[in-house]
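Note that one protein chain is taken out, while the other chains of the complex remain in position.
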Amino acid sequence: MKHIKLILFICLSLCLTQAIVAQTATDPPAETAPAVQPPAPPGNVILKDLPNDEGHGILVRWDLSPDDGAGRNTVISYDIYRALSPSAPDSLWMNVGTVVLGTKRYSDKSVEKDAPDFLPKKTDLYYRVVAVGAGVRSTPASAGPVQAYDNWFNSMKMPELIFCIVFLILTVRFINMAKRGIDLYVRPLAGIEAIDEAIGRATEMGKPILYVLGIGTAGDIATIASFTVLGRVARKVAEYQTSMIVPCCDPVVMTIAQEIVKTGYADAGRPDTFKEDSVYYVTSQQFPYVAAVNGTILREKPATNIYLGYFAAESLLLAETGVLAGSIQIAGTDQVSQLPFFVVACDYTLLGEELYAASAYLGREPLLLGTLKAQDYLKAIVLVLMVALLALRVITGADVISKPFDAPWW
Amino acid sequence: MTSKTAMRILMAIVALIFLFSWIIKSGSGVSDSTFTNVRDGFLITFAVFLTLSIFSFLYHDNPFYKFAESLYVGISAGYWMCYGFWSTVVGNFVPRASRSLSEFFHVPYQERADHILIYIPIIFGLILLTRLLPRIGWLSRWSLAFIIGTTAGLNLTRYLRSDFISQVSNSFIPLFVDWKGAGDFINHISLAADGQFIAILSNWVIFVGVMCGLVYFFFSKEHKGTFGVASRIGIWILMITFGASFGYTVMGRISLLVGRITFLFGDWLNIL
Partner (left out) sequence: MKRQIPLVLVFIFGVLLAIQYFIPSEPSQKGYEFVLDWITIIGIFAMVLGIWSQIHVGYYKIRHRAEDWKYSVVTMVSMFGMIFLGLSPFGGLQGTTFRLIYTNIFIPIQATIFALLAFYIASASYRAFRARSAVSTVLLVAALLLMLRVIPMGPLADPINKIGSWMLLVPNLAAKRAILIGVGLGGVATALKIVLGIERSYLGKD
């Protein structure tokens, strides 16, 4: 029995020793473990001036480290460093960016002169790309020198340039055609025809015409479009000897509007009847402006209210007050969100592009009709493109190209 | 009773209610200072008076509305002038124009070589002011020409991407989403919002909608025959959109009232 106990004890001790040895073999003590090997460095670093910029950008490209997604698979990210000399000490290599594994390019861009990582133009720059693993870093892959330059054309904007050139050519062509006396047809637009009637109505009623240019500044193209209509309305108002009220929401707009209305009166041969106070400034804030215009609508009871330009939430406030005053109302804006309110509350609404076409309709001058025709041609080009791509799908089986102007295929 | 007398009686009643509210509100103030309580009592009563005056416009134009409107316009014009002065003149112009002026207004002077250019807009600005002098008023057109020219130039190219190119580009959408032949399509027709049928239908509606919408905006071609049909579909699509946007906005607009009702019945009358 005693021996059995001894044998059991020896066996147990052996087993325990074996277990401990096995454990230490699979889990060696930290101080004796060999260090994790750093990943292999990325290869073939290529530097290039960043295209389409103001000269403070460098495009850094590299081949992935063999340990990125393959090999030992230890790469987590890449650090990009920049210095003014290839032999600069490590402390002068500035970390300008970090990208995650699998990335092969980085745009180093810094325009602000006071920023610590400011990238000077026309200066030799050197780059290092380091693959980073868990607590370990590869040896750097270096390249340089490279210089950043100003670019004189943004190639990403090629579609806009082509568009402008095509538009210009078409406009000049149609203007020449119109000048030669070739009749350019324009379809009737109810909202525009209503302006003439409305001025006549105002004359009969002995009531003024209210012209609202919206709450935009002179920098809004809708306001500029409205200016072009205002000139023609003012001329007709002067011819009919009716009065006109133009409350403005911006002092620059007011100044331009005064000049336009004055010109309209002069064109009609009645410069003496123009009253400068008929075009006046109210205030530059949206709702105070609306409050004042609404008061004017209810007090003056204009025969016609014309709202053309840039409008926001005040569209409905103005148009509904106009309904209360019993005025004929003609509105037009390029603001899609406000069009529903004008459509519901006004007698006539010029939708989007119709606002821009209005001056050509009212003026009927060949030069203006020429641009209108050019607009139509561009729409036709868009339509043809859409149909052509659909046909391409039917014929080839490949689905239509998605977003054709976003990728720089040119 | 003439309308003038009626108006006088109404004004007297409003004045009485105003006084009464002022006294009550001053008495229920929470501050230790009597002046603050009286001031706050006045301000809340005045705000209520102005709120009701503006609402009275819904009935018809009246002296109360006229008063509130005139006050509002005056305050706004004054506020805007001050805001422009502090933000543009002091905030933008002074730090670049003069060291002594910067010190006077306690703004840091920014020393830069191109400061001389700041005098160009000043010259244009002064030229603009010649409008006030009838003999040389025409000079102001130079400034107007500068403003109009630059804004036209900006608009000529700058919004092309957002308003034209991106819109055209985004209209090229797949019209046969996940297409595996007509048989497969018919077998799997479903009205589920994420189904293939709805996806294809929606993309076709967008495609045809954009095309017909563009046709509607053709000015130099008579809207007759096929062109007329497309134009008609175009205006229908536009109207569906306007109707939907209108209907969608109604509840949002009505909820605007809630704030004012809470102010009148809560802050003023304390019954909410």
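Just so it is clear, A and B label the chains in written order, and each chain counts residues from 1 on its own.
We adopt the following convention: a contact is a pair of C-beta atoms (placed from the backbone, for glycine too) under 8 Å apart; a residue touches a chain by one contact, two chains touch by 3 or more.
This one's a predicted model, so the numbers in the text were calculated from it and none came from an experiment.
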{"item": "For the chain not depicted, the shown chains it touches", "value": "A, B"}
{"item": "Full-complex contact with the absent chain, from A:V99, A:V344 or A:L389", "value": "A:V344"}
{"item": "Hidden-chain contact residue, picked from the options B:M11, B:I24 or B:I122", "value": "B:I122"}
{"item": "Interface residues of chain B (partner: the chain not displayed)", "value": "39, 43-44, 46-47, 50-51, 54-55, 57-58, 66-86, 88-89, 92-93, 114, 117-118, 120-122, 124-126, 128-129, 131-132, 138, 141-160, 162-165, 167-168, 170-171, 193, 198, 202, 205-210, 212-214, 216-217, 234-251, 253-257, 259-260, 263"}
{"item": "Hidden partner interface residues of chain A, rising order", "value": "52-56, 121, 150-154, 157, 160-161, 163-164, 167-168, 171, 175, 219, 221-222, 224-225, 227-228, 230-232, 248, 250-252, 254-256, 259-260, 262-264, 266-267, 271, 276-277, 280-282, 284, 287-288, 290-291, 299, 313, 316-317, 319-320, 323, 334, 336, 339-341, 343-345, 351-353, 355-357, 359, 367-368, 371-372, 374-375, 378-379, 382"}
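Going forward, only the chains that are shown with their structure count from here on.
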{"item": "Chain A and chain B: spacing of chain centres that average the CA atoms, whole Å", "value": "20"}
{"item": "Chain B residues touching chain A - in the complex, by the definition given at the top", "value": "54, 57, 60-61, 65-66, 68-69, 72-73, 75-77, 79-80, 128, 131, 140-141, 144, 147-148, 151-152, 154-157, 159-161, 164-166, 168-176, 179, 207, 210-211, 214-215, 217-223, 238-239, 241-243, 245-246, 249, 253"}
{"item": "Interface residues, chain A side, partner chain B - complex", "value": "157, 159-160, 163-164, 184-187, 189, 218-221, 224, 252, 255-256, 258-259, 282-285, 287-289, 291-292, 294-295, 298-299, 316, 337, 339-341, 343-344, 351-354, 357, 369, 372-373, 375-376, 379-380, 382-383, 385-387, 389-390, 393, 399-406"}
